[in-house]
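The complex appears here minus one protein chain, its other protein chains still in place.
Chain IDs A and B follow the sequence of writing; residue 1 opens each chain.
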Amino acid sequence: MFAFGIPRSGSSTFGLSTSRDFFQIPPVTVPTVGTVTVVAILLVVLAVVAHLFVDRGATGKVPLWLAAVFAVLFLFLFLTWAAAGLRSVPIPGLLIGSLALATPLIFGSLGGVIGERAGVVNVAIEGQLLFGAFSAAVVGSATHQPLVGLLAAVVGGVLVSWVLAAFAIKYLVDQVIIGVVLNVLVTGLTNFLYSKVLVADPALNSTHRFPRMPIPLLSDIPIIGPVLFQQTIITYLMYVAVFLTWYMLFKTRWGLRVRAVGEHPQAADTVGIKVQRTRFWTVSIAGAVAGIGGAYYTLDAVSSFGKEMTNGAGFIALAAVIFGGWHPIKAALAGLLFGFATNLQSTLGIIGSPVPSEFLLMLPYVITIFAVAGLVGQSRSPAADGKPYIT
Amino acid sequence: MSAQPPSGSAGALPAEPGRAPSAEPGREAPAANRILREIFSGGAVVTVLAVVLALLIAGVLIAATDSGVQAAFGYFFAQPGDSFLAIGNAVGGAYSSLFQGSIYNFMRPGFLNGIKPLTETLTFATPLIVAGLGVALAFRVGMFNIGGRGQILIAAAVAGWISWSFPMPFFIHALVATIGAIVGGALWGGIAGLLKARTGAHEVIVTIMLNYVAFYLISFMLRTPGALQSAGSNNPKSPAALPTAVYPKLSDLITLFGGGPTTFRVNAGFIIAILATIFVWYIVNRSSLGFRFRAVGENPRAARVAGINVNMVYILAMVLSGGLVGLAGADQVLGSTPSGFSSGVDAGIGFDAITVALLGRSRPWGVFFSGLLFGALKAGSYTMQASEQIPIDIVLVVQSVIVLLIAAPPLVRTVFHLPKPGIQPRTRRTAGVVTK
Partner (left out) sequence: MKLQLRGITKRFGALVANDHIDLTVGSGEIHALLGENGAGKSTLMNVLYGMYPADEGEVLLDDVIQHFTGPGDAMSAGIGMVHQHFMLIPVFTVAENVILGHEPTRAGGRLDLAAARAKVREISSRFGFDVDPDAVVEDLPVGVQQRVEIIKALSRDAKVLIFDEPTAVLTPQETDELMGIMRQLKAAGTSIVFITHKLREVREVADRITVIRLGKVVGDAPPTASNAELASMMVGRAVELMIEKDPERPGAEALVVEDLSVIDHNDQYVVSHVSFSVRAGEVLVIAGVQGNGQTELTEAIMGLQPRIEGKISLNGHELSGRSTHGVLDAGVGFVPEDRNEDGLIAEFTIAENLMLDRSSSAPFVRAGSLQLGVLQEFAEQKLTEFDIRAQGIDSLVGQLSGGNQQKVVLARELSRELRLLVAAQPTRGLDVGSIEFVHTRIIQARDAGIPVVVVSTELDEVVALADRIAVMFRGGIVGIVPGDTSRETLGLMMAGEVPAEAAA
């Protein structure tokens, strides 16, 4: 916070629409010093309110909306400060890019949430994303059908999760170990096949990407329309997946049983729930969801597979799982935040801001360290997370 | 998440309540019988078979992606023999070049030239061994150090900085730079230990995240003039180490004592690896500190009741673990590539170290030999790539399959129809792993 005390004179400009938009909104320019001061005061007020919630509130928790408002204001403050006296910050572009970058993260984190709710720690999200991307690329290219490629990504994710499930559930191997090793295995396998097969036969590595499908009316809403509703099918699937994961986990019989198995497997066993079977299929579903995230790389972002192209996204997704407190919606929001941070660094680079991009890229990881150390937000993992159930 | 340390005594479950002591001399099997059984059910055979099985699986991959094999299968029913011949060629060629690249090359004239691949193996094995020791030490305390990458990066930065910024006499310079690396790795590892001790933050998550923090930090410094960037360069690369800080090649040492002129890359880092192995063996098996480490690793509650400062053990273990991993960073910038480094200086060693520690079952000498094995695979893979066009990434596959297999001994036993070990079968415990 003190860094913002460094005076940055002039004004900050925010572009609010792209040239293609139906509604054209003029860019907004604000005086930097005044805005920073006002917003900073607002943030302090919000922090005090949050403190009161913790002290007085029945739940002792900061409500989600408060945290969200705080995060948005904070980012606005940061942008105003960072963009002072530079070219206009293209807000829609920034947000569209953030959502795009966040899409695989959110799928990955949903996969993490689902598996860990059933008590199986998933450090192999990276592997599932990577293998999903690879499968989607190869099958999508071979069939020239992106939808078939998407299906292949699902299968790829499930295959990785089956190895995880088999070793974790049947052979009781430590789940972190399998996760780490699976990442190495998938990296090695896809690198090998890429160099040996895809390079030799480029026809196997050029997909038809999913087209953007603007949703009528919704996509014409100023600012949020282009951001949310001019996307590809994978992003729309992501909206559905977030809602469905939440609904299934917390509102249905299946979800109650999955959570029971993740909290206290023995208790679940004594009421006739098959713990191992439940875990196995839940982990499979988790793999399928993460696999879709992998498809984003080769069917949406670009049209070919590249070595280790997920580049640590699986670990950011893992961070989102933890920062999101093992809750699908919060994890998705965390994924959005992390996607935003990642995209912000390239946007700031474009407008020539002096903030070193590496520190923005570091942000998700640093936030997560603070989160697990209990310094920001208290989260509680499923009680039996990572613990094998011995029958 | 509970990181069950994969030590050799796996399977030592708490006995059933009231289980009679097994000391019944009359009913015991003959000793020879028992020893055979132990060998065939124990860790050694499982390890060897896991390596064999992993090489077989990799062989299948190599054969399946080999153009010759694919061509021969095109007319399989006309001449099935050709297909098998092609498989033999592909796999045989791959593994003979693996051998030639890692142990001995019969094509080259003279023993010193022929044995050069083995010295390459030692070169590749050096950072794997020291980093593997670090990971293994943490395992013995029940902690999972996945932060090798970050620790190596920080250690390399510190060692590198000392190596080009402060001229010092020969040997002392290398020593100081190495100590710097140890301190750097120890600090970066220590963060995870400190956070675990103070706040209960799980070291798996913290070390994973610290990898990326270190990566971006070092990336930033490598492109920032005045930090780690080489002066007058635009590339994100560091300056070269001063010659005084570079680990001497073992062949140069031999030359000093009158040996023939050779050009082996293997350097004093390997001596450090041997010393480190002895050091870790002493710490774990013979020191008071190691006793406390193991006690905390096996049962932190009992350790605490016995007056052991568990939190201090967590911190010390991660500091030591990070320090050992840091040695790998020193080896990278002072040993194998002293010509300056980039942000890829860890070269995957941080993750390889985990597999090395697992294959070595967290025993110091086990880690030493598994480091040699993986070093051999790495060295050989370059030859394999050059002569047989097999991507080096096949090593990652072999490595991870080996570790998956040894982590699940029952799987290997099923594959090879081995007898079950003599310990009693797992039975359902009403209160145990799950309810804790």
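Please note the rule applied: a contact is a pair of C-beta atoms (placed from the backbone, for glycine too) under 8 Å apart; a residue touches a chain by one contact, two chains touch by 3 or more.
Fair warning: this is a prediction, and the values are worked out from it, not measured in the lab.
Enquirer: Write down which of B:Arg149, B:Arg292, B:Lys378 or B:Arg413 is the residue touching the left-out chain.
Expert: Per the contact definition at the top, the residue touching the missing chain is B:Arg292.
Enquirer: Which of these touches the unseen chain: A:Thr80, A:Thr207, A:Gln266 or A:Ser357?
Expert: Of all options in A:Thr80, A:Thr207, A:Gln266 or A:Ser357, contact with the hidden chain holds for A:Gln266.
Enquirer: Tell me which residue among B:Val305, B:Ala386 or B:Val415 touches the hidden chain in the full complex.
Expert: Answering carefully, the residue with contact to the hidden chain is B:Val305.
Enquirer: Residues on subunit A that touch the omitted chain in the whole complex?
Expert: Residues 251-254, 256-257, 259-260, 263-264, 266-274, 380, 383 of subunit A touch the chain absent from view.
Enquirer: Of the residues in subunit B, which ones touch the absent chain?
Expert: 7, 9, 12-23, 286-289, 291-292, 294-295, 298-299, 301-309, 424-425, 427-428, 430-431, 435
To be clear about the criterion, only the chains that are shown with their structure count from here on.
Enquirer: Averaging over Cα atoms per chain, report the distance between subunit A and subunit B in Å.
Expert: That pair's centroid distance is 31 Å.
Enquirer: Residues of subunit A touching subunit B in their complex?
Expert: Checking each residue of subunit A against subunit B gives 121, 123, 163, 167, 171, 173-178, 180-185, 187-189, 191-197, 200, 264-266, 312, 315, 318-319, 322, 356, 358-359, 361-362, 365-366, 368-369, 372-375, 381, 384-391.
Enquirer: Show which residues of subunit B lie in contact with subunit A when the two form their complex.
Expert: 1-4, 6, 61, 65, 67, 144, 146, 195, 198-202, 204-206, 208-210, 212-213, 216-217, 219-220, 224, 351, 354-355, 358, 389-391, 393-397, 399-401, 403-404, 407-408, 410-411, 426, 428-430, 432-436
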